[in-house]
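All protein chains but one are shown at their positions in the complex.
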Amino acid sequence: MNTFITTAGVALIGLMLLVLIRAIKGPTVIDRLVAINVIGTKSIVLLLFAGILFGQLEMFVDIALGYGLLNYIVSIAASRYYQHRKSLEPEHSHGGSPVS
Amino acid sequence: MKYLYSFVVLFMPWLVLSGKFDSLHVGMGVLCSSLVAYWCANLLFQEKAATLGGRLRQLAGFVGYMGWLLGQVILANLHVFRVALSPRMNELLSPQMVEFDSTLEKELSKFILANSITLTPGTVTVRVEGSRFLVHALTDSVACGLPGAMEKRIAKIFERTR
Amino acid sequence: MSTLPIWQFDVLLLILVVLFAVVALSIRNLMGAAVVFGAYSFMMCLIWAGMGAVDVAFTEAAVGAGVSTVFVVSTLYNTGATVQPRTGGLAFKLFIGVVVTIAGAFLLSALPDFPEWGASDSPVNAKVAPYYILNTIADSHVPNVVTSVLADYRGFDTLLETTVVFIACIAIYSILRIDKAKLEVGEPAAAPVPRYDPGDSLIVRQASRFMVPFMQLFALYVIAHGHYSPGGGFQGGVILGASLILLAISFDLKSLLRQWSEKTLMLLVAAGVFLYAAVGLACMFMGGNYLDYGFLDSILPGEKDMARSHGILLVEIGVGITVMFSMIAIHINLASNGRFDRGL
Partner (left out) sequence: MHFLGYTLISTGLVFFLGTTIGLLRFPDFYTRMHAAGKGDTLSTVMILIGCICLVPMSLLLAIKILLIINFIFIGSPTATHAMMDAGNKAGATPWRKDSK
């Protein structure tokens, strides 16, 4: 079972790396936000996996529960920023010409 | 009355969280639950008119609704999967904004309808203003089907107060 | 390293953390950088968890997911998210590069002096840690060693850490808070904030309605059960603060301020530190050393060991109160630009 969980966890992190591509590419901040939101949700799963592998699920479940409750605050705060200030310019990520 | 309801609603999760049933911890549970109930009763129970039986019936209806919704979520994922993996993705997609008016009146039922729309195949709620829903649809066929059977189901469960 | 059950996770997460850090630094829009930096903190939390440091992981989770990114976002809300192009030329960049390299080399040169990670003969693991691990149950009936170390054996440190949070709150308050009366005379009026539209956040409001009570319940659970499970006053306080910040974001700042007036907030921030210090003083009055909770056994129920356990709970509550209200006060200051009227 532990081998399976480890494999699943490694696969999950691998997929998170793929999601990271979206966070790197952008092109807008909201795109990054979507990717980060997905990664945050998957952190809950990884925490549970770590708990299973350590054999101390009851400790890790508390952290995962905290994450589950808090995870969406960031998305809501960032969305509220764009709902109030209507400016979403695509920016260049890799040291290109900075957006004025 | 709403304080009592909130206390009961909050004390049960406390017992689950705590998992310790000695007098000290249950006592702290009573204290913390009443504190949160005092803070949040206005948040948790906004309807004044509802009776206890009505609330319980709503809860039962909601559980049944969740079962149906879970099926829809799986369908939604298969739909996304099919579109995302299709080599001719650009032909399958025809994203568009759809607006429609809902007959639902309560905020709670609008909230559930909006989140259900987000979780069902091919549609995501963008905005709810008054009774006007702005929905982003992935393909033409799902855009025509809005709001669908969901609205009636929700109306049946949540719009009656007693 | 390979004896750890999840070294595969650790290696991959380390790669992810470095990637996130590089991405966060290279994005030229501050909002984007803030958001990616939030994900960096998720990964740090997972790494702590992978090392088995659950309390640290919990702190990182609560602070990273709950408040830190929100603070940055609300700051950017008042300052704007665009960066000015740097004016310094190549020489300046080279200078920075040299300075950073030298500093990094110094830090790395100190690395061999550290004992190997988890080595059993290092000074910490040879004397101090075994004492805590062996004696904590007998001394204070607290199974979670971290809690007893933080709040009992090293209670002074935690008292001063709580004071640091308090000072941070006071500092932000004194820098940002603007008096309404002064504002009318000196500065020009604030840029008109778009009117709050109650219709546009129905879904968010309804969701917060359900989440906030359970967040607060969970936070109180974390404070009350710091003895047994990871967590304690700091984490619980942060989650409590985050729940009220969520209320402020999804309804509006006014409704939060109606519930907790400015005066109450600041009084409560001080009250938490006061509670902690007062418990210490009470120990002195009972004849013991400062923060030696064992001497409270005549006013708290139970024997000496149980009194220590209850003393830990009391100071955890103090920490929780200070942290919770500091978080809220800091958020209100940042979000409303010190005006305490409306904001993010």
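Note that the chains take the letters A, B and C in the order they are written out, and that residue 1 is the start of every chain.
Here is the rule we use: contacts are C-beta pairs under 8 Å (C-beta built on N, C-alpha and C of every residue); 3 or more make two chains touch, one makes a residue touch a chain.
Here the structure is a predicted model, which is why all the values come from computation and not from measurement.
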item: Chains in view touching the one left out; value: A, B, C
item: Candidate in contact with the missing chain, chosen from C:F58, C:Y153, C:Y173 or C:F214; value: C:F214
item: For subunit B, residues in touch with the removed chain; value: 13, 16-17, 19, 73-74, 76-77, 80-81, 83-85, 89-90, 93-95, 97, 114-115, 118-119, 122, 124-127, 134, 136, 138
item: Subunit A, residues in touch with the chain not shown (by the definition above); value: 1, 4-5, 8, 11-12, 15, 18-19, 21-22, 28, 30-31, 33-35, 37-38, 41-42, 44-45, 48-49, 52, 57-58, 61, 64-65, 68-69, 71-72, 75-76, 78-83, 86-88
item: Subunit C residues that touch the omitted chain in the full complex; value: 200-201, 203-204, 207, 210-211, 214
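By definition in this document, only the chains that are shown with their structure count from here on.
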item: Euclidean distance of C-alpha centroids - subunit A vs subunit B, Å; value: 23
item: Whole-Å gap between the CA centroids of subunit A and subunit C; value: 20
item: Subunit B, residues touching no fewer than two other chains; value: 17
item: Per-residue multi-chain contacts in subunit C, two or more chains; value: 200, 207, 214, 218
item: Residue ranges of subunit A in contact with subunit C within the complex; value: 2, 6, 9-10, 13-14, 16-17, 20, 23-24, 26, 29, 32-33, 36, 39-40, 43, 46-47, 49-51, 53-54, 56, 58-60, 62-63, 65-67, 69-74, 76-78, 80-81, 83-85, 89, 91-100
item: Complex contact set, residues of subunit C against subunit A; value: 5-6, 8-9, 12-13, 15-16, 19-20, 23, 26-29, 31-32, 34-36, 38-39, 42-43, 45-46, 49-50, 52, 54, 57-58, 61-62, 65-66, 69-70, 73-74, 76-77, 81-85, 193-194, 200-201, 204, 207, 211, 214-215, 218, 222, 229-231, 235, 239, 242, 245-246, 249-250, 344
item: Footprint of subunit B on subunit C - complex, ascending; value: 199-200, 202-203, 205-210, 212-214, 216-218, 220-221, 224-225, 228
